[in-house]
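Note that one protein chain of the assembly has been removed; the remaining protein chains are unaltered in position.
Going by the order they are written in, the chains are A and B; count residues from 1 in each one.
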Amino acid sequence: MALLTLENVSVAYDNQYILKDFNLNIEKGQLISLLGPSGCGKTTTLRLIAGFLEAKDGRFLFDGKDYTRVPVNKRNFGFVFQSYALFPHMSVFDNVAFGLRLRKVSETEVKQRVEQILDVVSLAGFEKRFPKELSGGQRQRVAIARALVIQPDLLLFDEPLSNLDANLRVNMRVEIRRIQQELGITTVYVSHDQEECFSISDRVAIMNKGVIEQLDDPATIFKYPKTEFIARFIGFNNFITFGERTEQDGEIELRVGGHRFAATHNPGTANAQAKKCAMRPDDLIVTTEAQADLETNRLPGTVKISTFLGRSYQYVVETDLGDFTVNQEMETPYKSGQTVHLLFPKDKMVLVD
Amino acid sequence: MQEKNRGLALFTLLVFVFLLGPLVIISFTSFEPGTVLKFPPEGFSWRWYENIFEVKMFMTTFGTSMFVSLVGNLLALLLGVPAAYALSRFQFKGKGLLNAVFISPVLIPGIVMGFAMLKYVIITYNLPIYAGLLIGHTVIMLPFIIRVVASSLSNFDFAIEEAALSLGAGKVETFFKVVLPNIRSGIIAAILIAFLESFNNVDISVFMTGPGVSTLPIQMLTYVENNFDPTIAALSVLLMIITAILMFIIERMMGLSYFTKR
């Protein structure tokens, strides 16, 4: 049974729905990410779970109990804010001790538990510092320690790394994953950075316009995006919409404008007759006619733009099915205006809804 | 370019001479040993400073002014801080209207407010003058408290408040343990700005004087009408010193940028 369940939840501001009949289940001990562009409802979902927002309709169950009307301060969830939200007038020690003192824990135990958790986030010795004397990464660790020390039943992260610079971001996400696994604490993590979500999550929920479009483990999503929206979001930017689709012995054949393509099955799609294919720019191949001898999955075209990317070249190739973007390593690059052929490896043609 | 800036600098200097010169002159004349105000003074004497403390009405009205400004300040804080918090924290319909209501004591001419309050508060409810003064001064301090506290809350990250809630603190507990300590300097500045506004007020107090009850500025007005000795100059110097000290604290608390924002 799921630890956390959102059941037909709706949230609205001024009669405009952010979430409508929203459902989500989270298993105990997992780290699940909510990923999506701004305005997709991910932060609203997180704030709803935390108790900062009230649902208009629906139920929120936690550990078998109805939490829908339980106020924030009675939920015992740890929340890590984007702005860290450290108490500026308190030292690191007092910040971390805040929740424990509210729980009437004895001062000796407070001291012991604060020191222990500061050790976990590698901040031992920083007890007397004030937030403004800390770097961004250190503040983030204090915020995490403060949320962890109360031994929360659930840990919530709201874009915790977006105020850090790129290097620190990578270090911190490894750190967050380490702590989460060490303590085995169920965690909901919100971000708009897909690399961040994919790297630390057990499962990722990709949200769009208040709906979860796909909830899977990162590898599956990466390989088999269910919808065009998800495909675009994770870097597929070539699409072909076909006119006809036939299937024989598990082999899918697609046709459009006199061209024939073979494609692999996408286990994720809801529509068994999906006729749209998505391809990553890294997976297509540009070649000259002489080398191209394939019957299918081949398209003639002209190089329109050629851009040097450092390790590879990026080509925009114009064909009668539209423009395609391809990244390819090559010692002698193709030139603008050159006639080429585009090859579409069968296993890289992903059918999406 | 250099030439032009020099012209502008000279112009600015003259503007400041115009602004501050009269205050400097009044300070000099306060040390005049004779009975008539003169500039430059014909000698040096503290006698008019001593005289302030001999005019009983200055002492009583100073007491009244202090009482009204301090107690009114407390009332304005009790009414204004929660309102400023609600106006900064929440988005809701009718917020614009409420803002207008709270700012109205600044927009409505003081002399009109004084008259309207005399007629429809003091006389209608048959209140003692003291109560009228207190109410009137609370009204004029309220917008300053709300504005300064709201501007200090605008720099406050409300996520901090949510952090306290998520750690188990109640709403009231959160306000006193987390919000208040972080806007403390704003509140101190608000108290001082409102105090000056009330202590110097003439427009409302002028309608609320009765037998034996008056505020210091009103008493000064009356005194000037009948006497032209340097006592008022000496008193002015003392008031300017108080003003300078309070302004210095305000600057320490929240800088002076509050005054340049409209």
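Note that a contact is a pair of C-beta atoms (placed from the backbone, for glycine too) under 8 Å apart; a residue touches a chain by one contact, two chains touch by 3 or more.
We take it that contacts and distances are computed from a predicted model.
For the chain that is left out, the UniProt protein name among "ABC transporter permease", "Actinorhodin polyketide beta-ketoacyl synthase", "Transcriptional regulator, AsnC family" or "Hdr menaquinol oxidoreductase iron-sulfur subunit" is "ABC transporter permease". Among the chains on display, the ones the left-out chain touches in the entire complex are B. Shown as candidates are B:Val178, B:Met220 or B:Met253; the residue that touches the absent chain is B:Met220.
The chain omitted from view is touched by exactly one of B:Ala189, B:Val213 or B:Ala233, namely B:Ala233. Only one of B:Pro82, B:Pro128 or B:Gly212 touches the chain withheld from this view, namely B:Pro82.
The omitted chain makes contact with just one of the residues B:Leu133, B:Leu153 or B:Leu196: B:Leu196. Mapped onto subunit B, the interface with the missing chain covers residues 1, 4-5, 8-9, 11-12, 15-16, 18-20, 22-23, 25-26, 29, 36-37, 39, 78-80, 82-83, 85-87, 89-92, 98, 101-102, 104-105, 107-113, 115-121, 135-136, 138-139, 142, 146, 171, 196, 199-200, 202-203, 206-207, 217, 220-221, 224, 232-233, 236, 239-240, 243-244, 246-247, 251, 256-257, 259-262.
One rule holds for everything that comes next: only the chains that are shown with their structure count from here on.
Put simply, subunit A touches subunit B in their complex at residues 50-52, 72-79, 81-83, 85-89, 98-99, 102-103, 143, 146-147, 150. Residues of subunit B touching subunit A in their complex: 157, 159-160, 162-170, 173, 178, 181-182.
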